[in-house]
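Showing chain A:
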Amino acid sequence: MRKLASAAMVAVMSVCLITGVKAGEVEVLHWWTSGGEARSAAELKRLLEAKGHTWKDFAVAGGGGESAMTVLKSRVVSGKPPTAAQIKGPSIQEWGDEGVLATLDEVAKQGGWDELLPAVVANVMKYKGSYVAVPVNVHRVNWMWVNPDIFKKAGAKIPTTWDEFIVAAEKIKAAGYIPVAHGGQAWQDSTTFESVVLGIGGADFYRKAFVDLEPSALNSPTMIQAFDVLRKIKHYTDKDAPGRDWNLATAMVINGKAAMQFMGDWAKGEFTAAGKKPGVDYECVAAPGTAGSFTFNIDSFVMFDVGAGSSQEAQMALAATIMEPEFQEVFNLNKGSIPARLNMPRDKFDSCAHTSMDEFVASAKTATLVPSMAHGMSTFSSVQGAIYDVVTKFYNDDKMPAEKAAETLAAAVKDAR
Partner candidate 1 sequence: MPVSHSKTFFKDLASAAALERLLPKLVMAPTFVVTLVFIYGFIFWNAWLSFSSSRMLPRMDWAGFTQYVRLFSNDRWWVAAENLAIFGGLFIVLCMAIGLFLAILLDQQVRLEGAIRTVYLYPMALSFIVTGTAWKWLLNPGLGIEKLVRDLGFENFTFDWLVDPEKAIYTVVIAGVWQSSGFVMALFLAGLRGIDDTIIKAAQVDGASLPSIYWRIVIPSLRPVFFSALIILSHIAIKSFDLVMALTGGGPGYASDVPATFMYAFSFTRGQIGLGAASAMMMLAAVVAIIVPFLYSELRRGRNE
Partner candidate 2 sequence: MHALKIENVYKSFGDTEVLKGINVAIEPGQFLILVGPSGCGKSTLLNIIAGLEAATSGHIYIGEREVTNLSPKDRDIAMVFQSYALYPNMSVRKNISFGLEIRKVPKAEQRETVQRVATMLQIEDLLDRKPSQLSGGQRQRVAMGRALARDPSIFLFDEPLSNLDAKLRVEMRAEMKELHQRIQSTVVYVTHDQIEAMTLGDLIAVMKDGIIQQFGPPQVIYNAPKNMFVAGFLGSPSMNFIPAVVEQTESGLGAFLEGGAGRIFIPLVHCTQALKAWVGKAVVLGIRPEQITHAPEHEGRIQIGVCRINRVELTGPDALVTTCLNKTDVIARVQPSSLCQVGETMALGFDTSMIVAFDPATEEAIV
(Lines give C-alpha, C1' and ligand atoms only; values in the text may rest on other atoms or scores of the structure.)
Protein backbone atom coordinates (compact mmCIF):
# COMPACT_ATOMS: atom_id res chain seq x y z
CA MET A 1 0.00 0.00 0.00
CA ARG A 2 2.71 2.42 0.96
CA LYS A 3 4.62 1.44 -2.13
CA LEU A 4 1.68 2.32 -4.27
CA ALA A 5 1.27 5.69 -2.62
CA SER A 6 4.87 6.62 -3.11
CA ALA A 7 4.71 5.51 -6.70
CA ALA A 8 1.77 7.83 -7.19
CA MET A 9 3.71 10.63 -5.55
CA VAL A 10 6.55 10.14 -7.96
CA ALA A 11 4.20 10.15 -10.84
CA VAL A 12 2.52 13.36 -9.76
CA MET A 13 5.84 15.03 -9.13
CA SER A 14 7.24 14.06 -12.46
CA VAL A 15 4.21 15.51 -14.17
CA CYS A 16 4.78 18.74 -12.25
CA LEU A 17 8.41 18.75 -13.27
CA ILE A 18 7.62 18.39 -16.92
CA THR A 19 5.14 21.21 -16.93
CA GLY A 20 7.48 23.26 -14.79
CA VAL A 21 9.91 23.66 -17.70
CA LYS A 22 7.07 25.17 -19.70
CA ALA A 23 8.30 23.59 -22.86
CA GLY A 24 5.60 24.05 -25.44
CA GLU A 25 4.82 22.87 -28.87
CA VAL A 26 4.47 25.05 -31.91
CA GLU A 27 2.61 23.95 -34.97
CA VAL A 28 3.72 25.99 -37.93
CA LEU A 29 1.76 26.03 -41.15
CA HIS A 30 3.97 26.88 -44.08
CA TRP A 31 4.51 25.97 -47.70
CA TRP A 32 8.27 25.86 -47.71
CA THR A 33 8.70 22.26 -48.62
CA SER A 34 11.69 22.00 -50.83
CA GLY A 35 15.20 23.10 -51.53
CA GLY A 36 16.46 26.28 -49.89
CA GLU A 37 13.12 27.12 -48.32
CA ALA A 38 12.86 23.80 -46.54
CA ARG A 39 16.39 24.26 -45.26
CA SER A 40 15.48 27.73 -44.02
CA ALA A 41 12.47 26.41 -42.18
CA ALA A 42 14.60 23.63 -40.74
CA GLU A 43 16.93 26.29 -39.37
CA LEU A 44 14.05 27.94 -37.56
CA LYS A 45 13.08 24.60 -36.14
CA ARG A 46 16.62 24.02 -34.91
CA LEU A 47 16.81 27.42 -33.20
CA LEU A 48 13.47 26.92 -31.52
CA GLU A 49 14.30 23.46 -30.32
CA ALA A 50 17.51 24.83 -28.85
CA LYS A 51 15.21 26.84 -26.59
CA GLY A 52 13.53 23.66 -25.41
CA HIS A 53 10.33 23.80 -27.42
CA THR A 54 9.08 21.29 -29.90
CA TRP A 55 8.26 21.99 -33.51
CA LYS A 56 5.35 20.24 -35.11
CA ASP A 57 5.78 20.65 -38.82
CA PHE A 58 2.68 21.42 -40.83
CA ALA A 59 3.76 21.82 -44.42
CA VAL A 60 1.20 22.18 -47.20
CA ALA A 61 2.74 22.95 -50.55
CA GLY A 62 1.16 24.02 -53.77
CA GLY A 63 0.32 27.07 -55.77
CA GLY A 64 2.01 29.70 -53.63
CA GLY A 65 0.07 28.72 -50.55
CA GLU A 66 -3.38 28.19 -52.04
CA SER A 67 -3.79 24.78 -50.44
CA ALA A 68 -2.29 26.09 -47.24
CA MET A 69 -4.92 28.84 -47.06
CA THR A 70 -7.68 26.29 -47.46
CA VAL A 71 -6.21 24.22 -44.68
CA LEU A 72 -5.74 27.24 -42.49
CA LYS A 73 -9.32 28.38 -42.89
CA SER A 74 -10.59 24.92 -42.03
CA ARG A 75 -8.40 24.78 -38.97
CA VAL A 76 -9.52 28.16 -37.73
CA VAL A 77 -13.15 27.26 -38.32
CA SER A 78 -12.66 24.00 -36.44
CA GLY A 79 -11.43 26.02 -33.46
CA LYS A 80 -7.96 24.53 -33.50
CA PRO A 81 -5.75 27.02 -35.32
CA PRO A 82 -2.05 26.28 -35.71
CA THR A 83 0.36 28.28 -33.59
CA ALA A 84 1.65 30.24 -36.53
CA ALA A 85 0.96 30.43 -40.22
CA GLN A 86 2.60 31.98 -43.21
CA ILE A 87 0.35 34.93 -43.98
CA LYS A 88 1.31 38.24 -45.43
CA GLY A 89 0.18 41.65 -46.54
CA PRO A 90 -3.38 42.94 -46.13
CA SER A 91 -4.57 39.39 -45.35
CA ILE A 92 -3.12 39.97 -41.91
CA GLN A 93 -5.73 42.68 -41.45
CA GLU A 94 -8.46 40.32 -42.64
CA TRP A 95 -7.43 37.72 -40.09
CA GLY A 96 -7.22 40.46 -37.48
CA ASP A 97 -10.84 41.33 -38.25
CA GLU A 98 -11.82 37.77 -37.44
CA GLY A 99 -10.38 38.23 -33.96
CA VAL A 100 -8.34 35.05 -33.95
CA LEU A 101 -4.82 36.48 -33.70
CA ALA A 102 -2.51 36.76 -30.71
CA THR A 103 -0.85 40.03 -29.84
CA LEU A 104 2.95 40.10 -29.81
CA ASP A 105 3.38 43.54 -28.27
CA GLU A 106 5.26 42.23 -25.25
CA VAL A 107 7.80 40.35 -27.32
CA ALA A 108 8.05 43.30 -29.68
CA LYS A 109 8.79 45.66 -26.81
CA GLN A 110 11.46 43.39 -25.40
CA GLY A 111 13.02 42.96 -28.82
CA GLY A 112 12.68 46.62 -29.73
CA TRP A 113 10.96 45.79 -32.99
CA ASP A 114 9.85 49.38 -33.56
CA GLU A 115 13.49 50.40 -33.91
CA LEU A 116 14.56 47.34 -35.88
CA LEU A 117 11.84 47.36 -38.50
CA PRO A 118 11.31 49.98 -41.18
CA ALA A 119 7.96 51.70 -40.75
CA VAL A 120 6.61 50.20 -43.97
CA VAL A 121 7.29 46.69 -42.73
CA ALA A 122 6.08 47.36 -39.20
CA ASN A 123 2.77 48.72 -40.47
CA VAL A 124 2.05 45.56 -42.36
CA MET A 125 2.73 43.48 -39.23
CA LYS A 126 0.33 45.44 -37.02
CA TYR A 127 -3.37 45.13 -36.58
CA LYS A 128 -4.94 48.18 -34.89
CA GLY A 129 -1.56 49.24 -33.60
CA SER A 130 -0.56 45.88 -32.11
CA TYR A 131 1.97 43.50 -33.55
CA VAL A 132 0.27 40.29 -34.67
CA ALA A 133 2.84 39.03 -37.16
CA VAL A 134 6.60 38.63 -37.49
CA PRO A 135 8.38 39.42 -40.73
CA VAL A 136 11.01 37.01 -41.96
CA ASN A 137 12.24 38.71 -45.08
CA VAL A 138 11.73 41.30 -47.76
CA HIS A 139 11.59 40.22 -51.37
CA ARG A 140 12.10 42.62 -54.22
CA VAL A 141 9.80 41.63 -57.06
CA ASN A 142 10.75 44.03 -59.82
CA TRP A 143 13.94 42.26 -60.79
CA MET A 144 15.03 41.31 -64.22
CA TRP A 145 17.41 38.35 -64.39
CA VAL A 146 19.77 38.52 -67.26
CA ASN A 147 22.07 36.12 -69.03
CA PRO A 148 24.87 38.51 -70.11
CA ASP A 149 26.38 35.96 -72.48
CA ILE A 150 23.36 36.03 -74.75
CA PHE A 151 23.24 39.81 -74.72
CA LYS A 152 26.90 39.86 -75.72
CA LYS A 153 26.38 37.33 -78.51
CA ALA A 154 23.33 39.17 -79.83
CA GLY A 155 25.06 42.49 -79.57
CA ALA A 156 22.30 43.87 -77.40
CA LYS A 157 22.37 46.27 -74.48
CA ILE A 158 20.69 45.43 -71.20
CA PRO A 159 17.53 47.59 -71.36
CA THR A 160 16.63 50.22 -68.80
CA THR A 161 13.39 51.32 -70.44
CA TRP A 162 10.65 49.38 -72.18
CA ASP A 163 11.55 50.94 -75.53
CA GLU A 164 15.09 49.70 -75.14
CA PHE A 165 13.69 46.34 -74.13
CA ILE A 166 12.02 45.92 -77.50
CA VAL A 167 15.15 46.83 -79.38
CA ALA A 168 17.19 44.38 -77.35
CA ALA A 169 14.57 41.64 -77.62
CA GLU A 170 14.50 41.92 -81.38
CA LYS A 171 18.24 41.49 -81.58
CA ILE A 172 18.20 38.50 -79.26
CA LYS A 173 15.41 36.91 -81.22
CA ALA A 174 17.33 37.46 -84.43
CA ALA A 175 20.34 35.79 -82.84
CA GLY A 176 18.25 32.68 -82.28
CA TYR A 177 17.60 32.92 -78.56
CA ILE A 178 14.38 33.21 -76.64
CA PRO A 179 14.35 36.82 -75.40
CA VAL A 180 12.11 36.29 -72.36
CA ALA A 181 11.79 33.19 -70.22
CA HIS A 182 8.28 33.02 -68.87
CA GLY A 183 5.94 30.58 -67.28
CA GLY A 184 2.33 31.06 -68.32
CA GLN A 185 0.68 30.95 -64.92
CA ALA A 186 -1.59 33.67 -63.66
CA TRP A 187 0.74 34.84 -60.92
CA GLN A 188 3.72 35.00 -63.27
CA ASP A 189 1.72 36.97 -65.82
CA SER A 190 0.84 39.44 -63.11
CA THR A 191 4.38 39.56 -61.74
CA THR A 192 5.58 40.69 -65.14
CA PHE A 193 2.64 43.02 -65.56
CA GLU A 194 3.17 44.89 -62.31
CA SER A 195 6.78 45.55 -63.27
CA VAL A 196 5.55 46.92 -66.58
CA VAL A 197 3.00 49.14 -64.87
CA LEU A 198 5.61 50.40 -62.44
CA GLY A 199 8.08 51.01 -65.26
CA ILE A 200 5.62 52.90 -67.42
CA GLY A 201 3.44 54.71 -64.91
CA GLY A 202 5.86 55.22 -62.05
CA ALA A 203 5.34 54.65 -58.36
CA ASP A 204 2.49 57.16 -57.92
CA PHE A 205 0.48 55.73 -60.74
CA TYR A 206 1.19 52.21 -59.49
CA ARG A 207 -0.06 53.13 -56.05
CA LYS A 208 -3.20 54.77 -57.42
CA ALA A 209 -3.97 51.72 -59.52
CA PHE A 210 -3.05 48.80 -57.32
CA VAL A 211 -3.27 50.17 -53.78
CA ASP A 212 -6.01 52.79 -53.97
CA LEU A 213 -7.72 50.91 -56.81
CA GLU A 214 -8.87 54.15 -58.44
CA PRO A 215 -10.95 53.43 -61.52
CA SER A 216 -9.47 56.48 -63.20
CA ALA A 217 -6.05 54.85 -62.96
CA LEU A 218 -7.13 51.32 -63.73
CA ASN A 219 -8.89 52.38 -66.91
CA SER A 220 -6.42 54.94 -68.18
CA PRO A 221 -4.19 55.46 -71.21
CA THR A 222 -1.19 54.53 -69.09
CA MET A 223 -2.77 51.21 -68.20
CA ILE A 224 -3.62 50.57 -71.85
CA GLN A 225 -0.02 51.25 -72.71
CA ALA A 226 1.10 48.81 -70.05
CA PHE A 227 -1.16 46.12 -71.48
CA ASP A 228 0.29 46.76 -74.91
CA VAL A 229 3.79 46.25 -73.58
CA LEU A 230 2.72 43.05 -71.85
CA ARG A 231 1.49 41.72 -75.16
CA LYS A 232 4.80 42.62 -76.78
CA ILE A 233 6.65 40.77 -74.05
CA LYS A 234 4.51 37.75 -74.75
CA HIS A 235 5.68 37.78 -78.35
CA TYR A 236 9.21 37.38 -77.10
CA THR A 237 8.44 34.25 -75.10
CA ASP A 238 8.43 30.72 -76.48
CA LYS A 239 5.24 28.90 -77.23
CA ASP A 240 5.70 26.22 -74.60
CA ALA A 241 5.43 28.77 -71.84
CA PRO A 242 1.85 28.09 -70.68
CA GLY A 243 1.72 26.23 -67.41
CA ARG A 244 5.49 26.23 -66.96
CA ASP A 245 6.78 26.58 -63.44
CA TRP A 246 8.82 29.70 -62.80
CA ASN A 247 11.94 27.78 -61.82
CA LEU A 248 11.97 26.05 -65.18
CA ALA A 249 11.85 29.46 -66.81
CA THR A 250 14.79 30.50 -64.64
CA ALA A 251 16.62 27.38 -65.74
CA MET A 252 16.26 28.60 -69.33
CA VAL A 253 18.17 31.74 -68.42
CA ILE A 254 20.76 29.71 -66.53
CA ASN A 255 21.24 27.27 -69.39
CA GLY A 256 21.63 30.00 -71.97
CA LYS A 257 18.36 29.32 -73.78
CA ALA A 258 16.71 32.58 -72.81
CA ALA A 259 18.08 36.05 -72.16
CA MET A 260 15.83 37.56 -69.50
CA GLN A 261 13.28 36.71 -66.88
CA PHE A 262 11.04 39.02 -64.87
CA MET A 263 10.87 37.47 -61.45
CA GLY A 264 11.34 38.27 -57.78
CA ASP A 265 14.63 37.66 -56.04
CA TRP A 266 13.73 34.10 -55.04
CA ALA A 267 14.96 33.29 -58.54
CA LYS A 268 18.46 33.88 -57.23
CA GLY A 269 18.30 30.62 -55.33
CA GLU A 270 18.12 28.80 -58.65
CA PHE A 271 21.22 30.54 -59.91
CA THR A 272 23.03 29.82 -56.68
CA ALA A 273 21.98 26.17 -56.75
CA ALA A 274 23.33 25.94 -60.29
CA GLY A 275 26.67 27.33 -59.10
CA LYS A 276 26.33 30.67 -60.89
CA LYS A 277 27.81 33.93 -59.57
CA PRO A 278 26.06 37.30 -59.72
CA GLY A 279 27.85 39.85 -61.86
CA VAL A 280 29.75 37.08 -63.60
CA ASP A 281 27.38 34.40 -64.87
CA TYR A 282 24.21 36.41 -64.50
CA GLU A 283 23.09 39.95 -63.78
CA CYS A 284 20.37 41.16 -61.51
CA VAL A 285 18.96 44.50 -62.62
CA ALA A 286 15.72 46.33 -62.00
CA ALA A 287 13.02 45.70 -64.58
CA PRO A 288 13.06 48.36 -67.32
CA GLY A 289 11.99 51.76 -66.05
CA THR A 290 11.86 50.66 -62.40
CA ALA A 291 15.36 51.47 -61.25
CA GLY A 292 15.14 53.21 -57.92
CA SER A 293 11.70 51.79 -57.31
CA PHE A 294 11.12 48.77 -55.14
CA THR A 295 8.08 46.46 -55.19
CA PHE A 296 8.22 44.64 -51.90
CA ASN A 297 6.89 41.28 -50.91
CA ILE A 298 7.28 40.52 -47.24
CA ASP A 299 6.91 37.01 -45.94
CA SER A 300 5.66 36.89 -42.42
CA PHE A 301 4.26 34.57 -39.80
CA VAL A 302 0.99 35.42 -38.15
CA MET A 303 0.51 34.14 -34.62
CA PHE A 304 -2.86 32.73 -33.70
CA ASP A 305 -4.50 32.99 -30.33
CA VAL A 306 -3.82 29.62 -28.73
CA GLY A 307 -4.75 30.62 -25.18
CA ALA A 308 -2.44 30.91 -22.23
CA GLY A 309 -0.07 28.14 -21.27
CA SER A 310 2.98 26.36 -22.50
CA SER A 311 2.08 26.62 -26.15
CA GLN A 312 1.76 30.36 -25.80
CA GLU A 313 5.25 30.49 -24.29
CA ALA A 314 6.53 28.51 -27.23
CA GLN A 315 4.69 30.83 -29.57
CA MET A 316 6.34 33.89 -28.11
CA ALA A 317 9.69 32.17 -28.28
CA LEU A 318 9.03 31.45 -31.93
CA ALA A 319 8.22 35.10 -32.63
CA ALA A 320 11.38 36.23 -30.88
CA THR A 321 13.49 33.64 -32.69
CA ILE A 322 12.28 34.75 -36.09
CA MET A 323 13.40 38.29 -35.37
CA GLU A 324 16.84 37.26 -34.17
CA PRO A 325 19.69 38.23 -36.50
CA GLU A 326 20.93 34.66 -36.60
CA PHE A 327 17.76 33.38 -38.20
CA GLN A 328 17.19 36.38 -40.43
CA GLU A 329 20.65 35.95 -41.87
CA VAL A 330 20.56 32.23 -42.51
CA PHE A 331 17.07 32.32 -43.82
CA ASN A 332 17.60 35.12 -46.29
CA LEU A 333 20.90 33.77 -47.51
CA ASN A 334 19.02 30.63 -48.43
CA LYS A 335 16.03 32.33 -49.89
CA GLY A 336 17.65 35.11 -51.89
CA SER A 337 15.76 37.89 -50.13
CA ILE A 338 16.99 40.48 -47.64
CA PRO A 339 16.36 40.55 -43.89
CA ALA A 340 13.32 42.42 -42.74
CA ARG A 341 15.21 44.03 -39.86
CA LEU A 342 17.61 46.82 -40.44
CA ASN A 343 21.26 47.13 -39.49
CA MET A 344 22.26 43.57 -40.08
CA PRO A 345 25.82 42.61 -40.95
CA ARG A 346 25.76 42.35 -44.73
CA ASP A 347 29.13 40.80 -45.54
CA LYS A 348 27.72 37.34 -46.15
CA PHE A 349 25.20 38.62 -48.69
CA ASP A 350 25.99 38.93 -52.39
CA SER A 351 25.90 41.94 -54.63
CA CYS A 352 22.27 41.49 -55.66
CA ALA A 353 21.24 41.47 -52.04
CA HIS A 354 23.34 44.55 -51.38
CA THR A 355 21.58 46.38 -54.20
CA SER A 356 18.29 45.29 -52.79
CA MET A 357 19.13 46.49 -49.28
CA ASP A 358 20.29 49.86 -50.51
CA GLU A 359 17.33 50.46 -52.73
CA PHE A 360 14.95 49.34 -50.00
CA VAL A 361 16.17 52.10 -47.72
CA ALA A 362 16.47 54.63 -50.50
CA SER A 363 13.08 54.02 -52.04
CA ALA A 364 11.40 54.33 -48.67
CA LYS A 365 12.68 57.90 -48.57
CA THR A 366 11.65 58.81 -52.11
CA ALA A 367 8.22 57.19 -51.83
CA THR A 368 9.01 54.78 -54.61
CA LEU A 369 8.68 51.80 -52.27
CA VAL A 370 5.44 50.08 -53.32
CA PRO A 371 3.72 46.88 -52.28
CA SER A 372 3.60 44.06 -54.81
CA MET A 373 0.16 43.53 -56.26
CA ALA A 374 0.99 40.15 -57.75
CA HIS A 375 2.09 38.83 -54.36
CA GLY A 376 -0.81 39.99 -52.33
CA MET A 377 0.88 42.92 -50.62
CA SER A 378 -1.31 45.69 -51.99
CA THR A 379 -4.88 44.43 -51.87
CA PHE A 380 -7.12 41.79 -50.41
CA SER A 381 -7.00 38.46 -52.13
CA SER A 382 -10.37 38.97 -53.84
CA VAL A 383 -9.16 42.07 -55.67
CA GLN A 384 -5.83 40.47 -56.40
CA GLY A 385 -7.66 37.52 -57.91
CA ALA A 386 -9.84 39.77 -60.03
CA ILE A 387 -6.76 41.52 -61.40
CA TYR A 388 -5.13 38.14 -62.03
CA ASP A 389 -8.15 37.04 -64.04
CA VAL A 390 -8.08 40.07 -66.31
CA VAL A 391 -4.33 40.07 -66.81
CA THR A 392 -4.10 36.40 -67.55
CA LYS A 393 -7.13 36.55 -69.82
CA PHE A 394 -5.55 39.36 -71.77
CA TYR A 395 -2.21 37.61 -71.85
CA ASN A 396 -3.69 34.43 -73.29
CA ASP A 397 -6.21 35.98 -75.64
CA ASP A 398 -4.42 37.78 -78.45
CA LYS A 399 -7.70 39.05 -79.83
CA MET A 400 -8.53 41.09 -76.76
CA PRO A 401 -7.70 44.77 -77.30
CA ALA A 402 -5.73 46.57 -74.59
CA GLU A 403 -8.53 49.15 -74.24
CA LYS A 404 -10.97 46.40 -73.47
CA ALA A 405 -8.56 44.93 -70.93
CA ALA A 406 -8.22 48.23 -69.07
CA GLU A 407 -11.98 48.66 -69.05
CA THR A 408 -12.54 45.11 -67.80
CA LEU A 409 -9.86 45.60 -65.17
CA ALA A 410 -11.61 48.60 -63.67
CA ALA A 411 -14.94 46.80 -63.70
CA ALA A 412 -13.58 43.57 -62.22
CA VAL A 413 -11.82 45.41 -59.40
CA LYS A 414 -14.95 47.36 -58.60
CA ASP A 415 -16.90 44.11 -58.52
CA ALA A 416 -14.47 42.33 -56.24
CA ARG A 417 -14.15 45.06 -53.60
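The rule is short, and it goes like this: contacts are C-beta pairs under 8 Å (C-beta built on N, C-alpha and C of every residue); 3 or more make two chains touch, one makes a residue touch a chain; residues count from 1.
Behind the choice of candidates: all candidates are chains of the complex that A comes from, given by their letters.
None of these values were measured; they are calculated from a predicted model.
This complex pairs chain A in touch with one listed candidate out of 1 or 2: 1. Residues 63, 66, 69-70, 73, 76-77, 91, 94-95, 97-98, 184-186, 189, 238-243, 380-382, 384-386, 389, 392-393, 395-397, 408, 415-416 of chain A are the ones touching candidate 1 in the complex.
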